[in-house]
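One protein chain is absent from this view; the other protein chains keep their places.
Right, subunit A next:
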Amino acid sequence: HIAEDTSDLLQHVKFQSSNFENILTWDGRPESAPDAVYSVQYKTYGEGEWLEKEGCQRITRKSCNLTVETGNLTELYYARVTATDGTGRSATKTTDRFNSLQHTIIKPPDVTCIPKVRSIQMIVHPSYTPIRARNGHQLTLENIFQGLLYRLKLRINHTYQMDLEGKQREFEFVGLTPDTEFLGTIMICIPNLFKESAPYVCQVKTLPDRTWT
C-alpha cells in the first residue's frame, strides 16, 4: 500500500507571536485543494491530551488565534493542524515547541515626539500585552521583562548622532539648533533575551527661536 502524498494540503504550520499575541498560521496549496477545511488542536508540552481549539474547527481560513490557550509565559506548547479536502484526503502537521517568552517578537514602541526650540522630548507609551496578572490587570512589556530598556538615537547630520538609553519613559535630546529637521528612532531592547524591536521613527523639526537677539 503506497501512502498517498498529501503534503500539498498543508505546509509551514507555525506560531507567529508579537507582543505575546500568539497566532497559529499555515499554508496550503489552494489550486490543489480549493475546498480544504482545517482543524486546530493544541497541547502543553509533557501532557498527553490534545485539546481542540474552539472556533478553529473545520475552518477555511489559514490562521487561528491561540493567545489565550498559550498564555502561560513559563509553559511550553505545541499546536497542530489537520487539513481535509473534499475528496477526504487529509494531512496533519505539528509546530515546533513554542514558548511565548522566548519566541515573541517585540513590536516598535508607541512614542510621542515633542519638538521645542532647542530640544526634542520623547515620551514612550506603555506597550500593553494580552497577558493578564492574577488580579486581572493587563500586563505591559515592562511588567513582563525586568531587563527592558529603551534605546533612542537622534540623527543630527550625516556624521553626528546623539544616543540615549534607559528604563524610564521620558527622554529629552537637548542642545539642538532651532528650526532644524531631525530624525529620531526609538527601540525596545531586552538584552538578556536577545530581543530588540524594530525602531519607531519620528521626523521632527525644532521650533524657530523667536527670542529677541
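Following the convention adopted for this analysis, contacts are C-beta pairs under 8 Å (C-beta built on N, C-alpha and C of every residue); 3 or more make two chains touch, one makes a residue touch a chain; residues count from 1.
Quick note on the criterion: contacts and distances are computed from a predicted model.
Chosen from "Skp1-related protein", "E3 ubiquitin ligase complex SCF subunit", "Glycosyl hydrolase family 12 domain-containing protein" or "Interleukin family protein", the protein name that UniProt gives for the omitted chain reads "Interleukin family protein". Screening A:Asp35, A:Asp96 or A:Asp110 against the full complex identifies A:Asp96 as the residue touching the chain left out.
If you put the hidden chain back, the residue from A:Tyr78, A:Tyr150, A:Phe182 or A:Tyr200 that touches it is A:Tyr78. Residue in contact with the omitted chain (choice from A:Thr87, A:Asn157 or A:Asn192): A:Asn192.
In the full complex, subunit A makes contact with the omitted chain through residues 43, 45-48, 74, 76, 78, 94, 96-97, 99, 101-102, 191-194.
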